[in-house]
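Step one of this worksheet: look at the structure below.
A single protein chain has been omitted; all remaining protein chains appear in their positions.
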Amino acid sequence: MSQILDEDQRIIEFDVRTDEMLVNMGPQHPSTHGVLRLVLRTDGEIVSEMEPHIGYLHRCAEKIGENLTARQWIPYTDRMDYLAAMNMNLGWALTVEKLLRYQVSEKARHLRVLITELNRIASHLVGMGAYGLDLGTFSPFLYAFREREKLLDLFEEVCGARLTYSYITVGGMTADLPPGWLQRCEAFLDQFEPVIREYHTLLTTNAIFVKRTANIGVLSPEMAIDYGCTGPVLRGSGVDIDLRRDGESIYTAMYDGYAFEVAVMKNGHYPRDHEYPAVPRDAVLGDCWHRFFVRMLEVVQSMDLVRQSIDRYSQCKGPLGEPLKLAEKLPAGDAYLETECPKGQMGFYLVSDGTSIPWRVRARSSAFSNLAVSPELCRGCLIADVPAVIGSLDVVMGEIDR
Amino acid sequence: MRGTDFVSELEAAVEGAVIGRELETLDPWLAISPDKLLETCRWLKESCEVRFDGLQCITAIDWLETDPKKASKVEWEPHTELVYHLWSTKARASLVLKVKLPRWKDDQQGQLPEVSSVESVWRGADWHEREVFDLSGIRFLGHPDLRRILCPEDWDGYPLRKDYEMPLEYHGMRGR
Partner (left out) sequence: MAEFLIETMGFPAWLSWTAIAGLSAFLILNVIAGGALVFIWAERKIAARIQDRLGPTRTGGRFGWLQSLADGIKLLAKEDLMPDGADALLFRIAPYVSFCASFCAFIALPFAFDVVGQRLNVGVFFVVAVLGLEVFGVILAGYASASKWSLFGAMREAAQVVSYEVPLGMCVVVPVMLAGSMDLVTIGEKQAGWASNWFIFHDPFTFIIFWVYYTCALASVNRAPFDLAEAESELVAGFHTEYSGLRWSFFFMAEYGSMFLVSALAAILFLGAWNGPIPVSQLLGLSDGMAANAPYALRLLGCINLFLKATAGVLVMMWIRWTLPRLRIDQVMTTCLKYCTPIAAAMFAGVMLWQLFLPGGLIAGSFQNAAGVREGWLEQSNNQDPDNEDALSDILPSRRIVEVSR
């Protein structure tokens, strides 16, 4: 009996068998967020296997770090996640400060919160806009860039650069804020707040957008942790971890006294979810829609934090403090610190042999781990879902390839 | 992860695994014997009271002083050190494992040192081990697909080793 069945199956298989095709998506492709190459094994429109190939942007920044002093490496961290360079600067600066057991002034602490949270907004705006682009709608991308442009203007005022800031440095900041900057920042926030509703209309609640993202690329919390996924990708799966609250004390001390709720779904609810569009019925925790929505919530959360930090910063009377010497001698030993960057938990590891030049530096990239899970998410999906999944992971190749 | 009882538990569970410790430093670490690494990791993830369910990072540090003047002054022998950063999502605790390996297997130049892969414990280790293999030249036994990840597949040498020299030429492109 079983033999007959087997034989039948073979015949059926033979009847409908189609050849699989190997397709290269990238490294030059409109929706691979830089130079990512995805090798797809497709059966018609169905992707049976997907494998990312990375390294096209590899500069071996870690090797460069072994030849520079710790502070000199700051510009290289800019070029990792170039969409959130402030957060990268902060990660490395805090790691070095951890090894030095150095504490920045109160004023610098609040300024750091202010500037990194602003950069988080800018980074999420790109992530959001580019995600729209991945799904075939062009306008939200430009709406996002319009707002980001204003943020970049603010950043330009504080440090002269629009992308690679090197503003936060070991032991403090390179400069204080220019006069009148806080007012302009507040004006931006007031103007930006109603714009978020626009994004929700165009994307979050758009029927086609929901159809394209809900229940696509579902990442279970177990798998997310197993692969080391972090940041909005992890929180999109319902894991309640945010290093700003749960991280090491040197990092959480920065957020001491700040009130914020981690953007994660708990008991079927997002924090303050009555203010936002309802979760669509088709959406499953851990799918592309939730990852996207967590980013949208974090934009609002960051705005809150920025407002709080503006208050605190303007109340600080003391001096900002000078950053450490360019060739500050590092104590022998090692220090590892992860910070909550827009893309996830960015870790820096510093090994010192007692000179001012680190013996070894290591950057643990969040997008690297987040991308590693993508073959699992893309197995069996349609070709059109591949950009949807990759976009929802919000990867930046500069950080993955380092 | 502080507290010595946890370490003694580990020592009881995996005999001879812990060969050194430093629990009073910035990031407390345990030195693990290379042949007990996989067992230790599995215990830490599955049986330990604090489940270390996340592997954040694998780093290889090449301890080799290339400057002959300084080489005589350093107190360590040339070796490679693998550093594993683990963390527990439930307890928000982190732990560092350090594994000491020779720079070359059996001190034969060109023979990559070997250590067992922890990919079967944390799947996230897959890419991290590939990266360490690619840049620091350590062979992970039992890894399902150990290929170069960042450098081209036909690249020569291991860039993050201290004695690495940038090739003068690669496929007709000038290196220096």
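Every chain is named by a letter (A and B) in the order it is written, and numbering of its residues begins at 1.
Following the convention adopted for this analysis, contacts are C-beta pairs under 8 Å (C-beta built on N, C-alpha and C of every residue); 3 or more make two chains touch, one makes a residue touch a chain.
Keep in mind it's a predicted model, so treat the numbers as computed, not measured.
> Using the contact definition given at the top, list the shown chains touched by the missing chain.
A
> Hey, which of A:I208, A:A253, A:A278 or A:A332 is the one touching the hidden chain?
The one listed residue touching the chain not shown is A:I208.
> Which of A:M21, A:A187, A:A278 or A:A332 touches the chain that is not shown?
Considering the complete complex, A:M21 is the one touching the chain left out.
> Using the document's definition of touch, tell me which of A:G34, A:G55, A:G132 or A:G286 contacts the absent chain.
Once the missing chain is taken into account, the touching residue is A:G132.
> Would you write out the residues of chain A that touch the absent chain, in ascending order?
21, 23, 29-31, 44-45, 132-139, 142-143, 146, 202-203, 206, 208-209, 211-212, 382-387
The criterion applied here is as follows: only the chains that are shown with their structure count from here on.
> Could you tell me the distance, in whole angstrom, between the mean C-alpha positions of chain A and chain B?
26
> Given the complex with chain A, which residues does chain B contribute to the contact?
Against chain A, the touching part of chain B is residues 25-27, 53-57, 59, 61-62, 74, 83, 85, 89, 92, 94, 96, 122-124, 126-128, 131, 135, 148-152, 159-160, 164.
> Which residues of chain A touch chain B in their complex?
54-55, 58, 60, 62-63, 98-99, 223, 225-229, 239, 241, 246, 248, 333-336, 338, 345, 347, 349, 351, 353, 359-360, 362, 364, 368-369, 372, 401-402
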